[in-house]
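Following this message is one structure expressed as structure tokens.
Apart from one protein chain that is not included, each protein chain of the complex appears where it belongs.
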Amino acid sequence: MNNDGNASTPHIGGPTARTGVWFVGARGSVATTAVAGCAAVTAGLHPPTGMVTETPPFDGTGLPPLSSLVFGGHDTAHCPLPKRAEHLTDAGVLPHGLASAVHAELQAADQEIRTGGPLPGDTRGDEELITDFAADLVSFRRRNALARVVVVNVSSTEPLPAPDAVRLPPSSLYAAAALRAGCPYVNFTPSTGLRTPALTQAAAAGGLPHAGRDGKTGQTLLRAVLAPMFVQRALEVRAWSGTNLLGGGDGAALADPGAAAAKNAGKERVLADTLGHTPEGEVHIDDVPALGDWKTAWDHIAFEGFLGSRMILQTIWQGCDSALAAPLVLDLARLVARAHEAGLAGPLPELGFYFKDPDAGPSGLSEQFTALLAFADRLREAK
Amino acid sequence: MNNDGNASTPHIGGPTARTGVWFVGARGSVATTAVAGCAAVTAGLHPPTGMVTETPPFDGTGLPPLSSLVFGGHDTAHCPLPKRAEHLTDAGVLPHGLASAVHAELQAADQEIRTGGPLPGDTRGDEELITDFAADLVSFRRRNALARVVVVNVSSTEPLPAPDAVRLPPSSLYAAAALRAGCPYVNFTPSTGLRTPALTQAAAAGGLPHAGRDGKTGQTLLRAVLAPMFVQRALEVRAWSGTNLLGGGDGAALADPGAAAAKNAGKERVLADTLGHTPEGEVHIDDVPALGDWKTAWDHIAFEGFLGSRMILQTIWQGCDSALAAPLVLDLARLVARAHEAGLAGPLPELGFYFKDPDAGPSGLSEQFTALLAFADRLREAK
Amino acid sequence: MNNDGNASTPHIGGPTARTGVWFVGARGSVATTAVAGCAAVTAGLHPPTGMVTETPPFDGTGLPPLSSLVFGGHDTAHCPLPKRAEHLTDAGVLPHGLASAVHAELQAADQEIRTGGPLPGDTRGDEELITDFAADLVSFRRRNALARVVVVNVSSTEPLPAPDAVRLPPSSLYAAAALRAGCPYVNFTPSTGLRTPALTQAAAAGGLPHAGRDGKTGQTLLRAVLAPMFVQRALEVRAWSGTNLLGGGDGAALADPGAAAAKNAGKERVLADTLGHTPEGEVHIDDVPALGDWKTAWDHIAFEGFLGSRMILQTIWQGCDSALAAPLVLDLARLVARAHEAGLAGPLPELGFYFKDPDAGPSGLSEQFTALLAFADRLREAK
Partner (left out) sequence: MNNDGNASTPHIGGPTARTGVWFVGARGSVATTAVAGCAAVTAGLHPPTGMVTETPPFDGTGLPPLSSLVFGGHDTAHCPLPKRAEHLTDAGVLPHGLASAVHAELQAADQEIRTGGPLPGDTRGDEELITDFAADLVSFRRRNALARVVVVNVSSTEPLPAPDAVRLPPSSLYAAAALRAGCPYVNFTPSTGLRTPALTQAAAAGGLPHAGRDGKTGQTLLRAVLAPMFVQRALEVRAWSGTNLLGGGDGAALADPGAAAAKNAGKERVLADTLGHTPEGEVHIDDVPALGDWKTAWDHIAFEGFLGSRMILQTIWQGCDSALAAPLVLDLARLVARAHEAGLAGPLPELGFYFKDPDAGPSGLSEQFTALLAFADRLREAK
């Protein structure tokens, strides 16, 4: 348990305790949508569509209420959150009128955003950056009298680190800072985060719950329900090909072949784990700025049935990635916060439902959902 | 247990026992594909792709081997099975060369096909037809010294019976004959079969296992995996629309609005059961003879995510219905035969995995698969 | 030429002459979008995307400038145009901010909308209704000192009239009123309009240009370019199936089987005219309110190539019907107004580019475009 509270701060951990959510990438589309959406749902402006933790199976599990969440984060960009929310409104991600309705909450979160790093020309070494980031976390927790702070990485996908890299990738610096500050950690991106030998020992010793990697929001979500169908029906998948078109920041980031490779590794893992082999076919991620924050994913699955008959399934998914990710990010922050409160530590494979590349556990969505419900029961029974 | 064996027939029920599979609609595409395919897999010409009962979870469950199945059936058509198999080869359903490779088995099954009914101008009443059909079943069992005969309805979809109909629909006449002859029964079509008050008592008293209704081969199979995904992710399905294009006999039969209504009831049940409400949208079934036995199903799902964002999933399924249905029909015949041997009676909701409109049980495919695996365990433990 | 001007009105027909556009269905989505869009383009708020008459081939053809158009119309609904524009903004048809930016123009058009008919319980006969409607047209022209008024039907699709109907369908009453008032007429809907024997003689005698029928905005537009491709490449179209999903007023209107039949007749004409035969396949129009004013059209084309090879083309069109129709409606009003000024009379088959069911001329879009360009040349040369 954290112990940085003191007599001058409000009571921490009691029924009025508040929980911090610290976004790495706090000025990005996902974080902005999460902050605005949390405020909108709390205010009753919108139903909590897309938030699994607001469905009946999670009643009585002791999750921190949405109204108790306090937002902050790191980012290297400078656009204020209220302005970002306006941009997202123009892009059709946020409904008209929402940005002004929750302006105060966006403003409050904006005040809690600190400059991340390393910045271009930054002379700080890894250790110094970790120390600085951890200090930001501790300060946020103390100033806001928070019971705990969950760090959630929602920044742009990093390129795969070179095998001989001397420095830690930024996502790992932030993850290390979370460990040092005693914060549970969630990696919603395909970036490295805690998945580096350099952090294995610290993660094990930290006694903190953590979850990852790479949120499952669109094409891979579909793959996680369709691949088991073929297996269960004893149909032979010959080839599974996919193309993703997306604009927005993610499209540009993933136009980098290194970042795309990181992203695709997760996508392919679902198929390999479920089918027991890697079928033919490639996955493309194209940057199409004209699509803005909306993503189109086309999948083409060639499979073989009885007596060698050749059949085809195609799927076309048109979704808004930020709107898909934001409620899941809120879910994860709440679940991991509650896990921390309940004294759980280490990876949480029960949260595989949310990830393309989970720490462990089944690969089919349905089994993952069953595991998540069991986790809810476990939380309900925890003190 | 049946007791029509006698000293002059081979030992029944022992390790060399043979099992009868009696198709209502024995000259149709599904039955022909099942007979030809069973022979082909038995002969090692093809792997058992699409047969769930040939996967590892069914090892040791005591299912009758494919080589022990003996085929017969009713039909009102007259085209010999070897010729039907040639037609199916030209239509791309059966691979070239198969019809001649399994000619003997097709010929043998053809010898066991009896004329069904009622034929146009038939003066027999319901009772007389049931008696005649049951006699065909008993004769088939006795002549072939079969341990048991499973009756499987794979005939064309009937129109929904009028509420004030005086006669039973044909599918119910065959189902009644199965009960009378002591045969387990499977209804792979949306037709009435046992689902009529007139047969409720007889079904309950018969002590026979039965399963239905309406095989889940394409669009509804997909719906049974996709609908749970939306529920699990707390996404709100607004509209689910579908169009099916198919030629072949099924296309023509379903061009009849009554038959289409029967078919669509099953399709819609999956959504209503899973989503908890019936979304907007219609289902069309078009007869497109140019497509032959190949079916194309387009689904368009409009759903709502976080903060009211509007998203779309579309699926296009291009499959061969006969090739999808035949291995499931073989699965069902074996499972229900084994259930009969194990002394099970009444509806088998554990087989909901196979049906659009099952007797009971969960509506999501994954839960249905779990139930099927549990059923396999139960069979394994039965004597 | 009209001659209802008088000394007290401004000079008519000169360089400052204004042209009236009278919408039947003036409070509908298409009319509202046209009025708002004309104002927005005139004000430089948006480029004239989708308006063919604003492209270089139409330079110097003497079309009335957008700024010279004056809008009015008939409707039986009462929702004020500014309010309708807000609804269309919420529905994503109009961009945010536009309704308020062009509020004055919407208000002005709203003032010129008169109650149409026949209303429920209306005791007026056909002749009386025609007289009343014509009086509205003449009054609009005189009060606004308009050089001419083009009547454009953009109201909801009527059911096909019964063969023994005693009364004229409403669309024909409005068309007759246009003739009587000396107004050129455009029928952008599949409704009857001038296409009834009852109006043939009056249309011929009126000396007025007219054009129709049924604007080609989505699925049929595609068909008009794809069908010629198959013909030109000597590929054999076996089946052409289509499903349209749409909400909004049009979806509800077309859920009426009679209205759908009227609509589909036009769609099928394109294929029959181009292919020389009617392929297999049906067209469905489903009302899906969740889609609002956005339409999705799926087409599935089964065709045969060399040596009987079977191939498939599928298209999915996701468009906003009002946004597609409105610029075409403005095009047509301008072109027909200019034709009137140039003294042209009778049907204008050169405008087949715009219609599913044109008066005459080629059925392929490219040939229709060539004819339209020739028409532009003709207008350029006219006085």
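Just so it is clear, A, B and C label the chains in written order, and each chain counts residues from 1 on its own.
Everything that follows uses one rule, which is that a residue touches a chain if its C-beta (ideal position, glycine included) is under 8 Å from a C-beta of that chain, and two chains touch if they have at least 3 such contacts.
What you are looking at is a predicted structure, and each value in this text was computed from that prediction instead of being measured.
The hidden chain makes contact, of the residues A:A302, A:A337, A:L351 or A:L365, with A:A302. From the set C:A26, C:L94 or C:A145, the residue in touch with the chain omitted from the display is C:L94, counting the whole complex.
One chain of the complex is left out; on chain A, the residues touching it are 238-239, 241, 243, 245, 279-282, 284, 286, 288-291, 296, 298, 300, 302, 312, 314, 316, 318. Within the entire complex, the positions of chain C that touch the omitted partner chain are 33, 36-37, 40, 46, 48-52, 54-55, 93-95, 98, 221-222, 225-226, 228-229, 232-236, 304-309, 311-320, 323-324, 326-327, 353, 364-367, 369.
Quick note on the criterion: only the chains that are shown with their structure count from here on.
Mostly identical positions are employed by chain B and chain C in their mutual contact, as over half of the interface residue numbers are shared between these two copies. A straight line joining the Cα centres of chain A and chain B is 44 Å long. Computed centre separation for the pair chain B/chain C is 51 angstrom, with centres defined by C-alpha atoms. Across the assembly, chain B contributes residues 312, 314, 316, 318 that each touch 2 or more other chains.
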